[in-house]
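Of the protein chains in this complex, all but one are displayed in their positions.
Here is chain A:
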Amino acid sequence: MEIRPIFASLRKHRIPALLIVLEIALACAVLCNAVFMISQRVNDIRLPSAIDEQGLVTVTLRGTDDKLVGSEIPRNLAALRGIAGVQQVAITSSLPLSTNNWGWSFGVNADSVIANQKNINVSLYFIGESGDKALGLHMLQGRFFNADELADSKFDTAPLPETHAVVMTHAAAENFWPGQSALGKTIYSKPYYYTVVGVVEDVLRPNISTTNTRKSYDAVYFPMSAAGSKGALSYYILRGAPQDRDRIMREAEQKLAELNPGAVAKGQIYVDIREKYFANMSSMAWMLVLVCVVMLAVTAFGIVGLTSFWVGQRRRQIGIRRAVGATRRHIMQYFQTENLLLTTAGVVVGMGLAFGINVYLMQHYEMSRMPWYYLPGGALALWLLGQASVFGPAQKAASVPPVVATRSV
């Protein structure tokens, strides 16, 4: 295929050619960045959390009397166990992605105080008997709390509990003691200290950071007795089969409301908590998808419009070429090659632009660097789009009969 005639003809139509190049460059730049933003959000939405999310139901009970919870919590748990289809019941202070966060920072040295800059901030989960089974925690090392640890743990006047045993996530253990086993090691916040008795597979925090997912799993479980909880335990958790969860949720909410007329009970299935947490993110992702699709459609129609115009304008030349021996294929190829050249010029500029936009966004927003393969990916998408949209007009051009050459337009 001879390219020179294409260049010659493009030089005659400099402005429309430049416009196509510009449009493709802009589309490529926006596309790369939008797809990257979508993928970041999809990654966040899909962050794993090692609990039984599908079968989990929770009822929060707020507005109870702190002095009575010692007897009320065991009674409530017993009542919830009676609901058909419930396999496990427990109580905890918060759940992953519930936005109800209790944070504290600890160090690994005996003299660590809360204000130390090197401390690691973690989310605290307080949990009662069989909480590991109700949540579906996966023990990686060590054990869950024993009966004594659960019964003896209580709050005094300080915001940290009077106990010395904790279970932490694998990620938290790695952040405290990189490359070492955490079992038997101790975290400190003077005058409190806690020894790790177990390590569980990573569970998300109540609130997560979207920029640093490494920190999203820094969670520590503390044992807690009902009597000593001082209102910290308000999430009743029930585990059942996924198909039963809606019914379990309704029945559990009703039961807790009946048993505790002065308090406010609110039931939720866990999958809704997760969905609600990421609702903004997923609607942003969908809106980005919509913009990308519409933008590509506009670009495609722009190419179709301009190429059709060119075809209309060159009917005579096409006729002459056909008359002197060019096949339909040749004519098709001419327009396809022309489009390929224009798109290539467009994506070269577009990739530069995409990179520039990414750098700008990194400086002004919570955005990480776009992996290099997004650039050729975007280029490929626009090449395909260009070829697809030029196909129709090119076919129309190929169907121009040679006899046109003999007519004056």
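The rule is short, and it goes like this: a residue touches a chain if its C-beta (ideal position, glycine included) is under 8 Å from a C-beta of that chain, and two chains touch if they have at least 3 such contacts; residues count from 1.
We take it that contacts and distances are computed from a predicted model.
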{"item": "Absent chain [UniProt protein name; select from \"Cytochrome c-type biogenesis protein CcmG/DsbE\", \"ABC transporter ATP-binding protein\", \"Hydantoinase\" or \"NADH-quinone oxidoreductase subunit C\"]", "value": "\"ABC transporter ATP-binding protein\""}
{"item": "Given A:A79, A:I114, A:A151 or A:L183, the one touching the chain that is not displayed", "value": "A:I114"}
{"item": "Residue among A:V291, A:A326, A:L341 or A:A405 that touches the chain left out of view", "value": "A:V291"}
{"item": "Sole residue of A:S283, A:T327 or A:S368 that reaches the chain not shown, by the stated touch rule", "value": "A:S283"}
{"item": "Hidden partner chain, touching residue among A:I15, A:A110 or A:V324", "value": "A:I15"}
{"item": "Residues from chain A at the interface with the omitted partner, ascending", "value": "15-16, 19-20, 22-23, 26-27, 29-30, 34, 37, 62-63, 113-117, 157-159, 189-191, 257, 262-264, 276, 279-280, 283-284, 287-288, 291, 294-295, 298-299, 301-302, 305-306, 309-310, 312-313, 361, 365-366"}
